[in-house]
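Read the structure below first, then the notes.
Here the complex is missing one protein chain, while the rest keep their positions.
In order of appearance the chains are A, B and C, and numbering begins at 1 in each one.
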Amino acid sequence: MTATTEAQAGTGLLRPQTGRIRRAAARVLLSDHFVLWLSLGYFLVLLPFLPTLGTPANLANLLSNAWPLLVVALGQTFVMTAGGIDLSQGAVIGLTSTVAAALIATAAPPEVLGRAPIWGTLIAEEGGIFAGQVWVGILAMLAVGALVGLVNGTLVALLRMPPFMVTLVAMMTVSAFAIWLTQSENIRNLPEGYVQLGKGQIVSVYFGPQDRPEIPRRELHAVIGQAALIAVALTLALHWLLERTAFGRQVVAVGANRRAAEIAGVPVRRVIVLVFVLSALCATVGAILYSARLEAGRPTLGEGTFLLDVIGATVIGGTSLFGGKGKILWTVWGVLFFVLLSNTLNMMNLSAFHIDMVKGAVILAAALLDVARNRLARSTG
Amino acid sequence: MSARPLAPQSTIDLATRAGPVLILVVIVLVFGLLTPSFLAAESLSNTAKQASFIGIAAVGMVFVLLTAGIDLSVGSVMYLAPLVAGLLMRDAGLGVAAALGVCVLTGAALGALNALFIVGLRVVPFVATLATLFLFRGFGAWLTQSRQLDFPDAIRGFGLASVLGVPVPILVFAAVAVAAHVVLRHTAFGRHIYAFGNDPAAAVKAGLPVRRVQAAVYVISGTLAALAGFVVISQIGRLDAGFGRGREFDVIAAAVLGGASLFGGIGGAGSAVIGALTIQAVKAGLVFAGINLYLQPLIQGAVILFAVFFDGLREARLRALRRRVIRPRGV
Amino acid sequence: MSAILRFEELGKDWFGVPAVSNLTLDVPEGQVLGLIGENGAGKSTLMNMIGGVTEPTRGRMLWRGRPYAPASAAEASAAGIAFIHQELNLFTNLTVAENLFIDGFPRRGGLLRGLIDRGAMQRRAAGLLARLGLDVPPERTLDTLAPGERQLVEIARALHREASLIIFDEPTTSLTPRETERLFAVIEGLRAEGRTVIYISHILGDVRRLSDRIAVLRDGRLVDEGPAASFDVPRMIRSMIGRDLAAVFPERTRAPGSRPVLEVTGLSAPGVVENISLTVREGEILGLFGLMGSGRSELARLLMGLDRAAGGEVRLLGRPLAGGPRDRVRSGMAFVTENRREEGLMMDATIRENLALPGIESFSGPAGLDRGRIAATAEALRETVRLKAGDLGRQPVRALSGGNQQKVVIGKWLPVRPRLLILDEPTRGVDVGARSEIYAIADRLAAEGAGILMISSEMEELMGLCDRIAVMSRGEIVAEFARPAFEERRLLAAAFRSGAAPASEPATGTEG
Partner (left out) sequence: MTIRTMLLGTAGAAFALALAAPAAQAATICFAFQDLETEFWVAGHQAITETLTEAGHTVIERNAQEDANRQLEQVRDCIAQGVDGIILIPQDGESATTIVAEAQDNDVPIAVFNRPPSDLSRGIVVVADNEEIARQAVEFVAAEALEQIPDRPIQSLILVGNLGDPNAVGRRDGFYAALEPHGDRFATPIEVATQWDAATALANLEAAVTANPQIDLIFTSSDFLFPTIRSVLEPRGMWVPRGEDGHILMAGLDGDATACQLIKDGYVDATGVQDLYFEAESAMNAILAAIEAGETQPNEVIEDPGFALTSENIGEREMDMWGCVLLAEGFLER
């Protein structure tokens, strides 16, 4: 294979061909959707080494892992585009999932939750006060999420406090509040209708019985689940909101130059409050997907390195940390890249002691490609 | 012809500097009223000692923030640099002083790696240091297979020692803060950092050594993060695999709370010191007051929020004071 | 007279398009060379090549007869070339003194070797400032200075380097007449010392007055060059634009109406403005003249609701205004700020984004923004304001020349059909062609019935364009002139009246 290519190149007859390839490469590198191509390239390069990567089961997994992260990152994209940052999204996920579970759980063990401050008022042995009423739970979650976003946004917009500090404090307090609510415990026994939001399958594909390995395995894979529908619908809606509405363009304007936006009649403070509300609402939808999947409300659901995944996916997608530059599609690709990254790291069967190093190296490699592409962009105009 | 501001420059400067200190003093006094023993010399000294950990790293972070950069890898450097020193202590019989040197040099080298990616290869600081956050910690986990590392006892002789009654961590913290203050305010390099953070393009046009400046701040941040890690480890005598994880946020928060801006050009060594002391004073005060563990983070968050809020009010007041006055009031 | 700097067949291409081509020119030592040309004529590219910011594509430069190819700003500086850029290269978070010495601080000796010698720095800075007549304490941070003061600091910075070639690029745009005179005296002094100066400006009278020789660039080429004495302003304009410019100011065909658009009564803000009353009528252009620091821009910010007033009333079309900028924009006000980079434009956004912003809500339909209509509107605006730009949907505003950027700032207001347009120094740093286009836009808007409040420190343009001129001084409106009574001397006298002797005025609260 290599030999032929060299021979062909040597003849010089195929110069136009290579020129075309180079142009195609340049087009990919300079594309607005570079991270998508990057992810696909990464996938294809690894495919021969990790055969399971392309199996239907794994692809179904890949997608189902992507949906919740995507939903959360969409909100982050809005905040960042407006020039802010929202560190409280993870804590919102923990709080809202706990609140919903407390309200709609169908049963609760007293030995676990008996000393929670909400015991006896919101939740008791026979479940939450709205046991089984999924929609009440979801509305309550959205209300709680919106409230956190409203507080964040108000502090940032009206009192002109730095978003980093405001949302850092929100992260601390909201998470602590959620943990206090249940005194560290998780709440199980979520109604089936709720669990289906995370796990429910709408279109599944049967690939026949699997013969390898010895144990017969059902090969039924969810291609489109309720989570996928929710995430895709939200993505489309938010893409429309950011690209095709006056509000969306005002978000970009506030991030690009707040003073100019203000003079141009943009309702700057309202825009800022709204992006934080939107961000918290996205986190809340993420909370629905995550907690439904785990079948439990968890005060600590979005803790740890989750935040770095959200911000990392958004930034690698191309949205600027300094505002004024952001696209929903970019974030979709960024999330795809991050989910693919963690999936392939799982597939590589790395020792636990290597995995962080490889993760760092891949992020760096992606960043370096991005740099190369920027240089190319500059040199070709 | 030029109009004059109403308030003299010196008054404005005084208010700028005193604001965060005032907030700190108020916090200490309030907790002192709740638990008088909090105001004892030993308690205050302890608070300062414990603030030194985040504080030292935050001083380094201020250098980075001044250039509108960010260093997410500090938590991992806090882990990896003392680890390298500890391994050499254990396997090569290094002394404490030599270990400290190795630790600091390792931190500088890790910072230089960040600088290579950011300045040399022009990767965005956030992404570059996000990658090295994983790389550095992963490297440490690989070196130790995630095991804890017990340092020879001699190291605690360093970390727990006092000079003239002042604990070593406070001395290190003070030395770092003073050195950073002098560098930032009284050297050309320091002023170049501010200039670069204010307007990178103008800094290039003015012929400043911008690449060197930008690289140096990451080296400084790495060095100080390593030193911060060493100061704590030399007190405990053991390094666990999870050490320093997530600390990048604490470090950035301390710097920002003290008045540094994430957008560059604003802040100083004092920012890091005040920020770290304020956060630690709140934490220690809550322990002294014996607050329920579940409520501690809630109160801590509320207090920090108020500190940021009052700082904002002060800033607004300063802006108003600085506004050009065209005609003296009451004319 | 030998040439200190010589260009030999110098050329620079940007993406294959020549910005400067085949330029051969001598800069004679010890003289002032005036360099003029429209925006985009290649002046900036040429300066960047001298300054080591960009590399020539062809040809070479000779510095004192030896090949000169600076790789960085530092090398140019080391060779003895200093720049005073149009866009200030100052650091607002540093003090005046630090800005002056940023690339070479005085150091201490002895024990504290290497540290900045603040005492020496302060003294030397004070000396430099005094030379320019700038009465500002060197330890003040720059963000407390007015634009004109900042400009002088930038000039002072170039002076202290004792450079042998000093390049001034539009240095007077934010200077008061008095400061400008002072600067000209400094330039004369530099020439007397044997230094060489390149003076770039759109104010052609100044160029002619200052220069020994004049060179004219058009489309990257040298089109005219000769002793200053042989140039008059019409020849300069003809060389620059390649034809005769009929008139800078639009012909007066419109007549102001009688219905007031803007009525301001007793507007006060403590320490800023006092008891301001004025009226702008339909179809009228009201000029607001005042020296720097007289409160003109502050008044504009109050009118726009960006700052709060303590007393008085502002009415637009008879309706009192109370809210912030958004309410005022919605009720028909528009504001072109004096600081387009910081307050007027989203520099990295596309031209189309910028043009669509103020009227963005009007482009909304049931299915979201009508992007076709936005594009069409932007294209129409390109024609209306004669924007010289590429693809409006792709090109960022940053890539435009100053004049075209300014046209975007003005143009973006046209789709919302403002009833009152406030223009604050709209022609600062804008070339003669673009200037006349901006005047034409203002005139047309007025002809369509809008009221225009035009703030400027250039008396000439106010007198050429306005129906009435109000004069501000020390936060008050001190005089008002109707068109027949326009007279330079009277306007200036009014502007200085209540600020009697500004130079000798005691500085309040700055000492100590």
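Criterion: a residue touches a chain if its C-beta (ideal position, glycine included) is under 8 Å from a C-beta of that chain, and two chains touch if they have at least 3 such contacts.
Note that the coordinates shown come from a computational prediction; the quantities given were computed from them, not determined experimentally.
The absent chain, not drawn in this view, touches the displayed chains A, B throughout the complex. Of the options B:Gln50, B:Thr67 or B:Thr106, the residue whose C-beta touches the omitted chain is B:Gln50. Listed residues A:Leu168, A:Ala231, A:Val332 or A:Val362: the one in touch with the omitted chain is A:Val362. One chain is missing from the display, and on subunit B it is touched by residues 35, 37-38, 40, 42-43, 46-47, 49-50, 53, 120-121, 141, 145-148, 150, 156, 159-160, 232, 235-238, 240-245, 247, 280, 283-284, 287-288, 290, 292-294, 296. Although one chain is not displayed, subunit A still touches it through residues 45-46, 49-50, 52, 55, 57-58, 60-61, 64-65, 68, 109, 112, 175, 179, 183-188, 210, 212-218, 290, 293-296, 298-301, 303-306, 342-343, 346-352, 354-355, 357-358, 361-362, 364-365, 368-369, 371-372.
Note that only the chains that are shown with their structure count from here on.
Counted as hops between touching chains, the shortest connection from subunit A to subunit C is 1.
Remark: subunit B and subunit C have CA centroids separated by 41 Å (rounded to whole angstrom). In subunit A, no residue touches at least two other chains. In subunit B, no residue touches two or more other chains. Across the complex, subunit B is touched by residues 51, 53, 72-74, 76-77, 83, 85, 88-94, 98, 102-105, 107, 114-116, 118, 134-137, 139-141, 143-146, 148-149, 176, 178-179, 270-274, 291-295, 298, 474-476, 499, 502-503, 507-512 of subunit C. Partner subunit C is touched in their complex by these residues of subunit A: 240, 243-246, 249-250, 252-253, 256-257, 259-268, 324-325, 380-381. Considering their complex, residues 14-15, 304, 306, 324-326, 328-330, 335, 337, 342-349, 353, 356-358, 360-361, 363-364, 367-369, 371, 412, 416 of subunit C touch subunit A.
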